[in-house]
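Can you keep this structure in mind? I'll have questions shortly.
With one protein chain withheld, the remaining protein chains of the complex are depicted in position.
Labels for the chains are A and B, by order of writing; each one numbers its residues from 1.
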Amino acid sequence: MKWETVIGLEVHVQLMTRSKIFSGDSTAYGAAPNTQACDVSIALPGVLPVMNREAARLAVKFGMAIGAEINRTSVFARKNYFYPDLPKGYQISQYETPIVGRGSLEIDPGDGPKTIGITRAHLEEDAGKSLHGSSGDFTGIDLNRAGTPLLEIVSEPDMRSPAEAVAYLRQLHALVRYLGISDGNMQEGSFRCDANVSIRPLGAAELGTRTELKNINSFRFVEKAIRYEIERQIDILEDGGTVVQETRLYDADRDETRSMRSKEEAHDYRYFPDPDLPPMVLEDAFLAEVKESLPELPHDRRHRFIEHYGLAPADAAQLTNERTQADYFEAVAEATNAEPRTACNWILGELNAALNQEGIPVEASRIDSDALAGLLDRIADSSISGKIAKDVFSAMWNGEGDADSIIEARGLRQITDTGAIEAVVDEVLAASPDQVRQFREGNQKVIGFLVGQVMKKTRGKANPKQVNETLRRKLDA
Amino acid sequence: MSSINSEQVTHIARLARLKTDEEKSDYFAGHLTRILDLLEQMNRIDTESVEPMAHPQDVHLRLRGDHVTAESRREDYQAIAPLADNGLYLVPRVIE
Partner (left out) sequence: MHNRSIRDLARSMARGEYSSTELTRHFLSRMADAGDLNAFITVTGDQALEQAAEADRRIRSGSAGPLTGIPMVHKDIFCTAGVPTTCGSKMLADFVSPYDATVVRRLAEAGMVSMGKTNMDEFAMGSSNESSHFGAVKNPWETSRVPGGSSGGSAAAVAARLSPVATATDTGGSIRQPAALCGITGIKPSYGRVSRYGMVAFASSLDQGGVLATSAEDAALVLEAMAGFDERDSTSLEQQVPDYTATLEESIRDKVIGLPKEFFGDGVEPDVADAIQDAIRELEALGARTVEVELPNSEIGIPCYYVLAPAEASSNLSRFDGVRYGHRAAQFEDLIDMYERSRAEGFGEEVQRRIMIGTYVLSSGYYDAYYIKAQKLRRMIADDFTRAFERCDLIAGPTSPGTAFPIGAKNDDPIAMYLNDIFTNSVNLAGLPGISVNAGFDRDGLPIGLHLIGRYLDETTILNVAHQFQQATDWHNTAPGGYA
């Protein structure tokens, strides 16, 4: 039998607020345990939550970016369960009326674009952390993270392969970073993913029984965990068994999923509207302000880069993945006389290589957009060749100055004087009678050797185009 | 008329994390059944078209500015904890 995979993803994104969603605790990562856990975070008797405006703003920003309905009235509810990292015994979340309603995200898993539906996105508070192993027979509880604002983004079961799931996640990850609503740091838990996976006979309308995979917090693990889970479910069904609806944990070391015993007990979260928090009603002015703050979205910007700058779609996509990179490109493209395509090639090529080498983001680049534009100008006006430009780039990266001063200091300016080039060409032609003969017999390829000789004699400074033309003119004579 | 039996009490107590045993569940089952009878009086009134009321006031949520205002008071807070060490609250080992 042919099987079809159905995947829906629930992504928890930590929002980049300074303070927690319901208290004045800092959200900074990595503080000593429980030093960012105030009376509200440890749920002392009598304390109350007060909602952070910025968390609402970031959630709405996301909603607008995915073209979703924004619910002007949303309601915080309590999700009741006992766990040591949940100090109140309930999590404040949104249940029946989330802040962000239905929207969508376009992905490109490699075989053409596809639209993935987003069911909803709701605000909630993060739990603390349980630390096992460091305290003997005990589990240690650190509540620094408790109350960090989360946006839980729930997709429709629209993905049909692990590759699509990963493409969706990457797109979402890029988007939240681009919007500046989350740092997306997966190691620190700022971007976490659960996957609902089921299979069904190809062509079937009904969904199969799904399992929920937890703890898949890298793009690589998402793909592996889902792949493993699909095979496990197919094996069960092909052996005549039935898939049990359950929560499963992905074990990266063994590359397998296993049932989470601690979650076996049937959950009854007893959601009800939180009486401590009246309904959140967003005013027109608030929504207008968020709309105003919305940057040009990656999707729109990609299309503009293709149309306006004539970039290849793949390049435009890569550039707009990161907002800072796209900004950098635009700054270079506007400042230089070089072709935008040249700017794009240099950013995705030399610049990215240099940035990756040092592991720094583009905003920390040692060559700023004006400096790169200056270098590209010298290529555009034929002062230097592309090849020489790479040496100049390295020198700039090493802090030797701007393009002009390096070209000047090293005497790299291209020879464009026709007389001077002709003299060298004559010299080379005189020294290469064999090659001249071969060319005249029809072997066009030897022109490359001759160009090389000229470049060698001029230490690369001759304008290659001019050299080529001069050679051909003289050979054809 | 609803009634709650001992098994249901045991289930509710489990959800609410209250230790119970047969005797206790039996005892509470009697009370809870009578209380539920009282609550069922609600059914005498038709509420078909009524909007549920969650808050006794018609106000909107106030949103505060995103400012860090809390300072660490870990020592004060952990002084009243049943068991804490190295800045962590300790609980019996959690098995995942």
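FYI, contacts are C-beta pairs under 8 Å (C-beta built on N, C-alpha and C of every residue); 3 or more make two chains touch, one makes a residue touch a chain.
The structure displayed is predicted, hence computed values, not measured ones.
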| item | value |
| --- | --- |
| Residue touching the undisplayed chain, where the options are A:270, A:440 or A:456 | A:270 |
| Residue numbers in chain B that touch the chain omitted from display | 4, 8-9, 12-20, 28, 31-32, 34-36, 38-45, 47, 50-57, 59, 61-62, 64, 73, 76-77, 79-83, 89, 91-94 |
| Contact footprint on chain A, counting only the chain that is left out | 39, 42-51, 78, 80, 82, 84, 87-90, 139, 141, 268, 270-272, 274-278 |
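In the analysis below, only the chains that are shown with their structure count from here on.
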| item | value |
| --- | --- |
| Chain centre separation in whole Å, for chain B relative to chain A (CA means) | 41 |
| Complex interface listing, chain A residues touching chain B | 17-19, 23-26, 32-39, 41-42, 44, 50-56, 75-76, 82, 84, 130-132, 134-135, 137-143, 249, 260-262, 268, 270, 273, 275, 277-281 |
| Chain B residues within the chain A interface of the complex | 15, 17, 54-55, 57, 59-70, 72-74, 77-78, 83, 85-96 |
